[in-house]
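Note that one protein chain is taken out, while the other chains of the complex remain in position.
This part shows subunit A:
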Amino acid sequence: MGETSSVENEFDDWFIESLKIYNNIHEYQLEHPTRVIEWTSEKTICVAGYSSDKNEILELLLPLKLFTDDNQGLCAERDFKVVHGGFSDGSIHCLKHIPGTRYIIVAIDYVTSFCCHELSSSNCCFLLRCVVTNDGFNSNLQVWDLGGDDCDVIKRTGVLQLKSASSDKGVKIAPGLTGGPCVLHGSQISDIQLTELTSGKPLYSMGKDIPDLLSSLQFVSGSVFLACACNGDLYVGDTRNPAGLQNNPAGGRKGVHWCMGVKTDLSSSDPSSCSVARLSSACQVVVSDLRDLRAPLCQAQLHVQRKTTSDDFMKVTWAPALDNCLAVSGFDGMVQIYDTASWRPELMEFQPLFIHRGHMMSDDQFDTSSAVVTTHVWHPSRPRTVLSAAVDGSVHVWDWVDKATASC
């Protein structure tokens, strides 16, 4: 009795608090949890399931209310609309939109036996092959057409061949920034490859034998990309110059998993404008920039109590429309926002600027203490609007109140 009421109280407290700390908050419940949220246009996102067999890929239209600045009160529309949907046979752990197209590219894990059956029966226009690995999983990259106005079904249009032999699940994808019909992908540093989508032809591949597992991959300009290995090492590559791979070892501790978030300013060629934040499973963030990726500009020990032992959902992202702000999730049911402006080159603990606790405050029967946030993304232009998803299938869109401006 006492316990339930304390849970209820905490719930009520948060509800009342939410009146003050959010300008807007919307909570949605998907039928199946997603670990990807990808913008496909200014107003639409893609989400997809990651369960072991059948999954859905959904393109959702965000409610109008989120986009009207004047007379927001007159707009009552606050629901997501499923504008397109499709079915996938495997678990989707990575989904990227190819800029300027209606295509998305998806990395899918299959259980081996199932995959072979599926591939032999498919009639895709791209190459098909699968990687069989010893852990019972294999992966492939698929290209899906989101469709237009005439039909609401998302269809798979092709499967890309993956050449690698040894890697396990977890292919990372980076679409080109300029929207060219190519995609960079890999599951370990040595098999990073640029593939032309229409032909499946490899345009670039890493010449070096570095078997480290890849955790993050991103272009910082038309041809230069950053790759972060799970051990924390950063690599800078150039698709025009296969030999010119630059390694920046992190010298991280053994058993610590790292991932990366990159902020790029396409309009500037200044290497200092490209900030790289690396997040470790020991809850540390190291920030550096392209001038020198080895020396941290600043770093912080985060104020997080880990609730999960899995490194699967770790994510760090820079706010696109706020200076020095980054968001961190994947350790528990929270998304934390940090302002790195006050961070120093020495490792110190810092408090977050804002914490989104919403995923732990689900009103369903779901055990909220075990809630883990699977992913988050920033709204590209609204400075304090973030979308986040959790293992219970919840997706939240929230716009927090900046205390500094609210107080004046």
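The working rule: contacts are C-beta pairs under 8 Å (C-beta built on N, C-alpha and C of every residue); 3 or more make two chains touch, one makes a residue touch a chain; residues count from 1.
Everything below uses one rule, namely that contacts and distances are computed from a predicted model.
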What does the UniProt entry say the missing chain is called, choosing from "V-type proton ATPase subunit a", "pyruvate dehydrogenase (acetyl-transferring)", "Integrator complex subunit 11" or "Metaxin-2"? "Integrator complex subunit 11"
In the complete assembly, which of A:Pro63, A:Gly90, A:Gly200 or A:Pro296 touches the absent chain? A:Pro63
Which candidate, A:Arg35, A:His84 or A:Lys172, sits in contact with the chain we can't see? A:His84
Considering the complete complex, identify which of A:Glu10, A:Glu27, A:Asp312 or A:Asp339 is in touch with the unshown chain. A:Glu27
Which residue numbers on subunit A touch the omitted chain? 12, 15-16, 18-19, 24-31, 56, 60, 63-64, 71, 73-87, 150-154, 363
